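Structure first, commentary second.
The complex appears here minus one protein chain, its other protein chains still in place.
Showing chain A:
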Amino acid sequence: MSLPAIEVRGLRKSYGKKTVLDDVDLTVAAGTVTALLGPNGAGKTTTVHILSTLLRPEGGTAFVNGCDVVRDPGGVRAVIGLTGQFSAVDKLLTGEENLLLMARLRHLGEKRSKTRVAELLEQFDLVEAARKPLATYSGGMQRRLDLAMTLVSTPRVIFLDEPTTGLDPRSRHTMWDIVRELVADGTTVLLTTQNLEEADELADRIAVLDGGRIVAAGTPEELKRLVPGWHIRLRFADAAALDGATLALREHGLGESDREGSTRDDAGLALTVPTDGGVRALRTVLDRLDAAGLEVDDLSIHTPDLDDVFFALTGRNDRPGRADREGNES
């Protein structure tokens, strides 16, 4: 399919004197997942709100499934679904009633509505809670219901605005599995996140948004190559093993080819080896140690966080992620 699901050119938006989006370009191919990665206040939610016809842009163009969000909002609304970072559920109704409400508003017909709702309750593991009021739902359950409501009519393009913010690790993984299933069914997904790991897990492409501008875009692999901070930390039983490992890895040039060499921590009997975060690099390190007959006591993999990404991509030292984290997303 040649027509991209989302096509954004030169998008601009400001609130008063504060520029929120400054010339944003974004293309999302149909059937793929793109992550908008950025700190609070970067303009992620504003972008999603413009694309889902909740806000009007001040400049530039935005097309969703070939429909202009300003000139043909009805066409856009017919094919999209939005699950925002604030729950858009009716807290006075039960989960089942919420889903039925959506099914009726999507005009599925009474019989089709009932079967679709039953399917979704099953798929999102909400069967037991279906007839209970939302007050008894956990955060993860509410988020799942929220997404299920978006999916009642199987939209072609789905916007997920920070779908896992505030969820515990288990609920987060459930949410990730759901997103993967969606994509397997051919849905186009644009998700926003502050979490590099999440973007890496789910996205085909990542666009990094900072201060209303796209500062980098590419596949997760392309971006990770730009970002230092991925390293493997190996701990050994004694100093002899540490020496052996240092030698084994140095002989083969590992860790020295890129940016910096392995660093020794003699007191902790540990060796830190920079990598690109890939599995292959990890395997190479372990193979080398195996070949040298060295036993590793403990191994941990460190991934860069959003701060590292921003430091690498914007070259700024003020760590915008941290500074703005308390601020409100506009």
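Everything below uses one rule, namely that a residue touches a chain if its C-beta (ideal position, glycine included) is under 8 Å from a C-beta of that chain, and two chains touch if they have at least 3 such contacts; residues count from 1.
Basically, contacts and distances are computed from a predicted model.
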{"item": "Chain not present in the shown complex, as UniProt names it (candidates \"Tryptophan synthase alpha chain\", \"Transketolase\", \"Amino acid/amide ABC transporter membrane protein 2, HAAT family\" or \"Transport permease protein\")", "value": "\"Transport permease protein\""}
{"item": "Contacting the left-out chain in the complete assembly, out of A:74, A:169 or A:293", "value": "A:74"}
{"item": "Candidates A:32, A:61 or A:154 - the one touching the absent chain", "value": "A:154"}
{"item": "Absent chain, residues of chain A that touch it", "value": "49, 52-55, 65, 67, 74-75, 77-82, 84, 86-93, 97, 101, 104-107, 133, 149-150, 153-154, 156, 185-186"}
